[in-house]
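All protein chains of the complex are present and in place, except for one that has been dropped.
So, chain A:
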C-alpha cells in the first residue's frame, strides 16, 4: 500500500486543466476514437438575456428571445434527466443566468437530484440575499466574468455603467459565503495591458482560480475581430506574464490560460472533439455540440421539447454524428497524425471562415486558408479600429464616438 499511496495521483489535471479534465481519467481505458460516454458536465444556457453587451459574447448572433425559453418545469425535467443519465455537474450560464427569476429554484432542483452546480455569471444582477439563497440551495461554485481591472476599460467593454464595481462587490460576498470563486477574464487587444493588474485583482478577491481566456473569434467576436485581435507581441507578453504568475502564485491562485487559436501552432481540440465529451442546452432547449453550433446553417438540432430523450439526441441525432470521430474528415485532416489530438479543430470556426463546417479549421497551419486568414488577423491587430459592435437582441449596436456616453444598460 505504501508504495502506491505517496504517488497516488488524484488525476493529472495539468496546468491547463479544462472543465472536463476528469473525463480523460474516467475514459482512459478506452481508445480516443471508440466511444462517447455521457459527458461529466453539461452547460445550461438558461437564458440569452443579459444586462451586459460584451462585443465578444459567446452566444450566437441570433439570440433566443425570452419568450422561447424553457419554463421552470421544463428545466427541472432536463436536470432530472441529466442526473439520471450520469451527468455529475451542471454549469448555469447564459446570457445572464440570474436574469431568470427561478434561478434559485433551478439550483435547488439540481441539488435535489444530486447534481453539482456551478454558476457562471456577470454578477451585476445579484444581491447579497439572492447569492445567499443560491448558496443555501446548494450552489457550490461561482465564476464571475471581469472585463478589466478598473471601471474605465471594464464598463466600456461590458457596455454597462458601474458593472465593474458591482462585480467586485459580488466577488466579496461569494467568499464571505465561503463559496469558491473563479475570476474569468476575457482578454483582447484593448485590455491585455491590464493583465498583471487583473491577476493581482484575483488574488485580492481571494479567488481560487483565474481563467485568462483570450477571445475566440466566432459569432459576436468575429464581427468585432478588428477591434479585439491582439498583436503577436501582446500574446508573447501575455504568455510570459501568465507563466511567471503561475509559478509565483502556486498554491494561492490557479491560473488557466487559453491562447487565441489564431496564434497557436495547432488548432484547439474544440469541445474536446465534436460530440465526444460535451453538450450544452440552449435557452429554447436545443441540445448542441457546442454553444456556437447554431451558427452552422444546414444542421438541424434536436430539442428537449421533442419526443426524443437527451440520451437519444446525444447518441443518435444527425447533428451530433455529422462531425463525430474522424470518419467525416477531408484531407489534410484525414491522413494527419494529429487527427485524434485536435479532431480537426473547431467546426464553427471552419464554417465561419470557409463557409463549410466540414473543412479543416483554418487555425491549423495545414489548412489551405491558414496563411490568408492569419495575415488578415495580423493586419487587423495592427489597425486602429477600436469601436465595438455591442451585443444585443437587435443584431448589435455600434459604439458611439464618445465612449463615455455609451454605456447605457439594457
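Criterion: contacts are C-beta pairs under 8 Å (C-beta built on N, C-alpha and C of every residue); 3 or more make two chains touch, one makes a residue touch a chain; residues count from 1.
The rule we apply is simple: contacts and distances are computed from a predicted model.
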Omitted chain, identified by the protein name its UniProt record gives, among "KipI antagonist", "PqqA binding protein", "Ring-1,2-phenylacetyl-CoA epoxidase subunit PaaC" or "NADH dehydrogenase subunit M": "PqqA binding protein"
Candidate in contact with the missing chain, chosen from A:66, A:180 or A:396: A:180
Sole residue of A:53, A:108 or A:143 that reaches the chain not shown, by the stated touch rule: A:143
Which of A:118, A:190 or A:280 contacts the chain that the document leaves out: A:118
Hidden partner chain, touching residue among A:91, A:225 or A:370: A:91
Interface with the unshown chain - residue positions in chain A: 1-2, 4-6, 8-11, 13, 17, 19-23, 25-26, 37-38, 40-41, 85-86, 88-89, 91, 114, 116, 118, 140-141, 143, 175-176, 178-180, 182, 206, 208-209, 251-252, 254
